[in-house]
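For this view, one protein chain was removed and the others were kept in their places.
Just so it is clear, A and B label the chains in written order, and each chain counts residues from 1 on its own.
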Amino acid sequence: MTRYLLRRLGQSALTLVMVSIVVFAGVRAMPGDTARALAGEETTPEALDAIRRQYGLDQNIAVQYARYVENAVSGDLGTSARTGLPVTDGIFDALPVTLELAFLSLLLAVVVGIGAGVIAAVRRGRPAEWIANTVALLGLSVPNFWLGILLILAFAIAVPVFAASGFVPFGDDPLENLRRMVLPVVVLGSGLAAVVMRQTRAAMLESLSADYVRTARAKGLLPHQVVGGHALRNSLVTVVTVLGLQLGHLISGAVVTEQIFVLPGFGKLMIDAVFTRDYAMVQGVVLFTATGYILVNLAVDLLYSVIDPRIRLGGAQ
Amino acid sequence: MSTDAVHSGTARGPAGPGGPEDIPGTAPGRRRPGLLRRLRRNRLAFTGAVIAALFVLAALAAPLISPYDPARADFGSALAPPGWSHWLGTDDLGRDQLSRVIHGARASMQVGVLAVALAFLAGVPLGLIAGYYERFADPLVSRITDTLLAFPFLVLAVGLAAVLGPSLLNATVAIGVSLVPQVIRVTRAETLRLKHLDYVGAAVASGGGDGVVLVRHILPNAASALLVQATVGVPTAIIGEALLSFLGLGVQPPDPSLGVMLSSAQPYIAAAPWTAVFPGLAIVVATLAFNLFGDGLRDVLDPRGATR
């Protein structure tokens, strides 16, 4: 366990370093004066000097990178050219919106996806499997931004049950918050649910034919104990892995969903920053997202070892 | 799946290094009819293949078969519903939707093919090296893959757009790069499997250099798995293009693209739903067709992958 943990931590750290180099190099690679780019379009010579000092732009590239990492680690990602506020402020304002959206979508995907996957595997060859497979294939082929538009058309315009746009913090009005989150969560969660369903079904078909499931049946266990306690428990390892691999799609999906439903989250922050040429913000957001992504993947790997004792306890013999 | 598929689909015997132009692993004479016949037996996959082919043809022949110039505005008939003169209606500028969908498909295919090609150009060599020089190259390539994976597709696209300005080229690069890790993974796995086979050992023993072994013996035999991967990559790229264009990071208006059409339809969906429905439907049909075709192809060419 400790060795696995250390190796995994080492890999993540290395990846983080490479990510920071890529982001650093990306900004340096921009045409023109980096200081001007970081400061935004309208700026004073004093402001430019301040930025040059802050990032050490007058020194060699290694020093610049060191300064950049030092700043980032101490939580200083620069100043937004658009708002004049620290980039971190913008990020932390947007974060709760995106986290709520992502969490609820993930919840939907896990509940619906695992449920449908188990049913499809247990009811193999019956209509239930066919329906689940078809819905999943559609879920994979319908792009979420189109699904978003259709849902707005159906449930916000034709039958106005849910709001199509805007965000109300959960703390201010929980019900209104959820009412506005329903459509975005369905949009973001459905594609993920389809992936989870397919993977769960495949893993369940495999574990249902395993010897230990036969043993469980020979013990006289009830069907739900055989399916849930034995087959699903083993399938979860694969499903969690897939969830980890899907996190990138979750982030990409969140960007679009926020754009469609005008949610002031991370994605919107990012897109707006690109179109207003707020380079400091783009740089900060990209670095923050990549870092978060690496950390979450690390967490998924650790979760993996909680589920599978063979990993936790140092491999099979 | 028939056992027949197992026998001739993946027999990668010593006899099958094959020339670069054929998909190796089977006797050259039997391959094409066999593959097609097996595909035709899988009705869904065959339907998918036909629709995908029609989609590609429409994209190629876009200027010939479009009833109107996709860029010509006609304010007199703006937001016209579907009818005899405009089968799919018109958009807010009175442009013919059918013509724009056909030209949009052209952009989709262009990005799809280019992005997949880019992913293969970068991913296949890396995968071959990682698999063949397992000891020292594999950890290195793994770190590259991890780094690429740390930038979710859209974040990467946003970063590129920020540096180079939004354009179709950047969108293509972003999509291509995001497909690279999967290509590396598949190539690496195939290389690992193939390099231990006897005939590769024989090629090494008879003095074949590493380059010869990789290009002449391993690569052709990994082709079926890679072909499946390519087919799966195209629908991903089609959705990616539509997505980036929808966000304004891909095709720039007034050029037609399915994503651009959806984006500009947003303000009018209540009054003219067809402006949003048809471009989206085109994306769904295209991706569904390629996905079905890819699934079928995998069943036929790569039975091991089918069980994954």
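We take it that contacts are C-beta pairs under 8 Å (C-beta built on N, C-alpha and C of every residue); 3 or more make two chains touch, one makes a residue touch a chain.
Basically, contacts and distances are computed from a predicted model.
One subunit of the complex is not drawn; among "NADH-quinone oxidoreductase subunit D", "Carbon-monoxide dehydrogenase small subunit", "ABC transporter ATP-binding protein" or "Protocatechuate 3,4-dioxygenase alpha subunit", its UniProt record names it "ABC transporter ATP-binding protein".
Every shown chain that the unseen chain touches in the whole complex is listed here: A. When the whole complex is considered, the residue among A:L221, A:L245, A:V262 or A:V296 that touches the unshown chain is A:L221. In the complete assembly, the contact with the undisplayed chain comes from A:R233, out of A:R67, A:R82 or A:R233.
On the side of subunit A, the interface with the absent chain consists of residues 210-212, 214-222, 225, 229-230, 233-234, 237, 307-310, 313, 315-317, using the contact rule stated above.
One rule holds in what follows: only the chains that are shown with their structure count from here on.
By the touch rule above, subunit A contacts subunit B in their complex via residues 11, 14-15, 18-19, 22-23, 26-27, 29-30, 137-138, 140-143, 145-146, 149-150, 152-153, 157, 202, 206, 247-249, 251-252, 255-256, 259-260, 267, 270-271, 273-275, 277, 279, 282, 285-286, 289-290, 293-294, 297. Per the touch definition, subunit B reaches subunit A in the complex via residues 142-143, 146-147, 149-155, 158-159, 161-163, 166, 235, 239, 242-243, 246-249, 259, 262, 265-266, 269-270, 273, 276-277, 279-280, 283-284, 287-288, 291-292, 307-308.
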